[in-house]
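With one protein chain withheld, the remaining protein chains of the complex are depicted in position.
Naming follows writing order (A, B and C), and every chain is counted from residue 1.
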Amino acid sequence: MSKMKGHISNIIQPVFAIFVGLAVGTIAILLAGESVFLTYREMWEGAFGSLYFLSNTLERSIPIILAGLGVAFAFRAGFFNLGAEGQLVMGAVTTAIVTVYLPFQGFLNLVISIGAGMLIAGLLSFFAGWMEQKFQINLLISTLLLNYIAVLFAGYLVSEPFRDTTSSGGVAHSVMVEDASKLPKLLTGMNVHYGFVLAIIITILLAFIIKRTTFGYEVRMLGQNMFFAQYGGINRKKVMFISMLISGMLAGLAGSVEVMGMHYRFIEGALTTPQFAWTGLMAALLANSNPVGTAIIAIFLAALDTGALGVERNTDVPNAISDIIQAVLILFISAKFTMAFIKSKRKRGAK
Amino acid sequence: MLELRGITKKYGEFTANDQIDFSLVKQEIHAIVGENGAGKTTLMRMLYGMEEPTSGDIFVHDKKRKIQSPNDAIGLGIGMVHQHFMLFPSFTIAENVVFHHEPRKKWRYDRKKANQEVEQLAKKFGMEINPNQKISDAPVGVQQRVEILKVLYQGAEIIILDEPTAVLTPLEVKDLLNSLRELVKMGKSIILITHKLNEVMEVADRITVLRDGKVSGSLKKEATDTEELSRLMVGRELQKKQLPKVTSGKAVLDVNQVYVNDSKNKAAVENISVQVHQGEIVGVAGVSGNGQSELIQAITGLVKTSAGKIRINDHDVTNHSVRQIRDRGLSHIPEDRYLWGAAKSASILDNLIMTDYRKSPLAQRGILNKGKIHSYVNNSIKRFDVKASSINTSAQYLSGGNLQKLIAAREIQKDTPLLLAAEPTRGVDIGAMEFIHEQIIEKRNNGDAVLLISSELSEILALSDRVLVMFEGKIVGEFDRENVSEEKLSLLMAGGTYE
Amino acid sequence: GTESEDESSNGENDEGNAENSESKEEAKSVAVVLTDQIGVNPFFQQIADGAKQAAEETGLEINVIESSDTTETKQNLEVAVAEGYDLILTATFDAVDPLTTVAEANPDRDFAIIDAIVDLPNVKSAEFKEYEASFLLGAAAGLATETDTVGIIPAQDIALLDKYIVGFQEGVAHVNENAEVLVNYVGSFEDPAKAKEIALQQNSNGADFIAAAAAVSDLGVFEAAAEAGFYTSGQDIDRTVEDPEHVVLSQLKNTDVVAYDFVKEYGNGEFSTGVQSFGLAEDGVGLTYVTAESESPLNDFIGQDTIDQVIEIKDQIISGEIEVKNPLEQ
């Protein structure tokens, strides 16, 4: 009975949020003096209008899903990792450098360079965890600050020691990945690559780990009450280190596959401008750190991005409008609309 | 002074209070008793404006009133001391007492005056406090006094106390009950909610018993006794328990000259040695805050000892990890069920499997076995009579008593050679208490060792084969079951000596 | 597979484009795919304007598409191909990778890129010799400075901006051996507040002329100049108009001319692929008062004397007497 109610409100809420988001968007479009219908149609077309556009949406969702899963995993263990951006960038730059300097090309190169990226990103996140464990350095602040440091450091790597000197290029970037080592596309001519399959597999794997393994149980309990977890014999330090490591590795993987499957090199700013990490963080929070939910919301958020591209191409609506619609949608999805009424009644009753 | 007529409160389909009639006359102590979940707190929350009745009327000074917020209640001279403390740990005692009624100079907070007023108020009601002390540094008993002072400061004429003694030591309880009598003498009227019938018999003038949301009896103290009250509460006769003689075997737990430092690096436990043998319950009595917590945590591996040895079944477990110690055969009912004993937002299922989730048959090679876990959990709740709508609801929706039964179930049914039971029945109604006590005794009768740590003397006396008294981190006395008495214990617990 | 997919989906859904595809049979069409929002840099505005003007004159259909990151650029290029634009014009280094992929996959289409090189048979590239103009700017600064200290404030420490910095430094050194050149990076293309802070800092260290080379952040340098009373210069277009009292020079990069030329050639059927370089000789880059007139009067700080000397240097560069090397190839 209450379960049914839960399901219905689960559906009503996003629908309502989307409705409000679109309504606010409509006002903005009218202000800009464009056709509302046309704009929204272009938005839909740009995200899902054809196999090609769908593939773009899915491609864009890959780093968002992976970064989101990273955030979600640490969050499950009770640790707020705001450092996904730095970890993503460190993963990407490491992969981009390693792949070029490995003496062989091909699948093994791909695996090793992605692995190296994940490792470095994992260590970065681990480092923040270690500082919190050993010196009580607030994780929120340290991960936030490490973002800036990581982004600048990656920029340094590709503008000085590992710069691509073969191209006359402007923005700092690394050398192009060899064809043989690239992460292949899922369909020829489409942008979506095997990173998507990887992201889905990891989503399912993570859902399984969290729900069905003893380690997942330890993570959940630590996240819910660390004192209870310690009382029950769970080693907080160990679980924290492992979950921060995994969290960072996933964020790093987001950057690595974006390099090996999409850009084929590390370009300064190419992974931070699209705000993959922050979008992933939102996906994780909106989904309550549930892996499958995180992936679904990540795809939705990616669709908003690619849809905006369609609007930009085919209408005179300023690009900023899609930012507005996007933000408003997120705002309203995060609100507990339909729940608010039930909740406010209950809250008064509860202690 | 106060009258409730036909008060009914429904949460959805569930009726928490059903047609309750209740009255309070001036200068009386009216006790409300009832099992966990009987609806006592709900009734009081309505009086205090934190809930609105579904139907029924409230009369204050013979006028019908609608109480919609705590502010309304305070305005009508109703004050409430909540079951869970409503204090600000980083504020001083005075700041807590005067909160929301602060003396001020224009917009400024006149802390000096607050301190003076609180000091005077405390003196007037014979309570001893230091207004400048931080709540986080104050013992529980003092915190309780602060709660009462708060209500008095607001000028309440009607004072509601929801289970005020649940966490108090016997001496503190005595103090509190004295204060209550004083208050009545000074013209206040009191509603006292408690599970402890001896307290009721000591101070109450009238008693109302709730069962399943209904009034099952309203009596004058002179006209009743604890047996009748228990029957009205539980709906059946309670049995007297006895401890059958069991020959105790070898020492299962051996704590040898252990020292533990507290979080401020001061010695909290000094040179303590305890042995618990098979088939024996050793009770450690003491006013809470005298090193019991540290001792428990040292034995269970939650803190490190600074000196000494701890052995379980002849294995040295000193400063081993919690997991290693548990694997040696320790189970542990923690002193604070919400902090240590459970994860409130986790499901009943997750809370129940905490200590066994890694072991076959609940898990194989790191993978949880869903089917086995379900049957395990269902069996446990059935056996320990945990009342819950589903094993997937989160633990926060269990009443305190039910949660405590859940924790006891988790720890007792494990069949370990050693049980460390800390405050196993704190704040739990007599039905649940009786049940948990039975389980502990049964464990002892099976030849296991039990270390019972409790600030509840009646519990210590009822269960222990041997009693130790802790005071200021040391053991100050030891008695056999035969020659222990409440008086002797009280004296030692308070730091007195006994020849 | 992609193209046919898109074309079919395109055909059935879009009335707006139906008119477009109709016109395709008659007039040819041009898509300008920009790698960033137009507002970030006047440079993008110039390209769009130049291309639009040429399209109008030659009767081409034109659509300008902005992107905000590399992935978006690639997708916009692909869509432009799918939607059947005949010439697809893009710009800046950011477009190199995407364009390489897309142009390789569509050898039968024409592409052009401004301010970067893509070496493919179906791509026409235009690169600029900014360093030649920077050299002139540096020379002017070196001659005009009274404190023998000048500064330059680039956006970021990236190779691209060496084209501006190194040319500037060499220019200063060429005319004034004693002059010191301060270089401080903003760290961002869009942080005028910080750029201003840096400019004030350079000024307090003695620089009386500070060249701004930091896109939107330039505005911060201009403000600092107005406030603290030193002199500065702008980039790409004639920025002296904004504050002739303090913004006394502007290094020019005539992307509009190049965009105009490319589109015009296409409209006239004279389009040919390959790499073209635009330096002082080709009038692709320049400096106000030296290679082009300015609306604002020449500031006394620079003075006609200096301009005359710089014009001489310009001629020497064009004639090859002075060789300014591409810093990226050194």
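Keep this in mind: a residue touches a chain if its C-beta (ideal position, glycine included) is under 8 Å from a C-beta of that chain, and two chains touch if they have at least 3 such contacts.
Keep this in mind: contacts and distances are computed from a predicted model.
Trainee: Out of "Simple sugar transport system permease protein", "Cysteine desulfurase IscS", "Acyl-CoA dehydrogenase" or "ABC transmembrane type-1 domain-containing protein", what name does the UniProt record list for the absent chain?
Mentor: Per the UniProt record, that chain is "Simple sugar transport system permease protein".
Trainee: Using the whole complex, pick out the displayed chains that touch the missing one.
Mentor: A, B, C
Trainee: Of C:His174, C:Lys196 or C:Lys314, which residue touches the hidden chain?
Mentor: C:Lys196
Trainee: With the full complex in mind, choose from B:Glu28, B:Glu52 or B:Glu102 the residue touching the hidden chain.
Mentor: Touching the chain that is not displayed is residue B:Glu102.
Trainee: Per the definition of touch given earlier, which of A:Val36, A:Leu102, A:Met226 or A:Ile296 contacts the omitted chain?
Mentor: The missing chain is touched by A:Met226.
Trainee: Considering the complete complex, identify which of A:Ile64, A:Ile242 or A:Leu285 is in touch with the unshown chain.
Mentor: Selected residue, touching the omitted chain: A:Leu285.
Trainee: At which residues does subunit B meet the chain that is not included here?
Mentor: Touch with the absent chain occurs at residues 48, 50, 69-71, 74, 80, 82, 84-91, 95, 99-100, 102, 104, 107-109, 136, 140, 150, 166-167, 336-339, 344, 400, 426-427.
Trainee: Please output the residues of subunit C touching the missing chain, sorted low to high.
Mentor: Subunit C touches the missing chain through residues 37-42, 45, 156-157, 182-185, 187-188, 190-194, 196-198, 200-201, 204-205, 216, 219-220, 223, 242-243.
Trainee: List the residues of subunit A that touch the chain left out of this view.
Mentor: Listed in rising order, the touching residues are 28, 31-32, 135-138, 140-142, 144-146, 148-149, 152-153, 155-156, 159-160, 225-227, 278, 281-282, 285-286, 318-324, 326-328, 330-331, 334-337, 340, 343, 351.
The criterion applied here is as follows: only the chains that are shown with their structure count from here on.
Trainee: Going by the contact definition up top, give me the pair of chains with the most C-beta pairs touching.
Mentor: A-C
Trainee: Kindly work out which chain lies most centrally, taking the average of its C-alpha atoms as its position.
Mentor: It is chain A that sits nearest the middle.
Trainee: What is the chain whose Cα centre is as far as it gets from that of subunit C?
Mentor: Looking at centroid distances, B is the chain farthest away.
Trainee: What whole-number Å value describes the gap between the mean CA coordinates of subunit A and subunit B?
Mentor: Between these chains, centre-to-centre, one finds 46 Å.
Trainee: If you average the CA atoms of subunit A and of subunit C, how many Å lie between those two points?
Mentor: Computed value for the inter-centroid distance: 34 Å.
Trainee: CA centre of subunit B versus CA centre of subunit C: separation in Å?
Mentor: 75
Trainee: If I count partner chains per residue in subunit C, which residues reach a count of at least 2?
Mentor: Answer for subunit C, listing residues that touch two or more other chains: there are none.
Trainee: Show the residues in subunit A shared as contacts by 2 or more other chains, in ascending order.
Mentor: None at all.
Trainee: What residues of subunit C sit close enough to touch subunit A in their complex?
Mentor: 1-3, 5-6, 9, 13-14, 16-17, 37, 63, 65-72, 74-76, 78-79, 82, 92-94, 96-97, 105, 116-117, 127, 157-161, 326, 328-329
Trainee: What residues of subunit B sit close enough to touch subunit A in their complex?
Mentor: Within the complex, subunit B contacts subunit A at residues 11, 50-51, 84, 300, 302, 321-323, 326, 332, 334, 339-346, 350, 353-355, 357-358, 363, 366-368, 370.
Trainee: For the complex, give me every residue of subunit A touching subunit B.
Mentor: Touch list, subunit A to subunit B: 212-217, 220-221, 224-225, 227-235, 348-349, 351.
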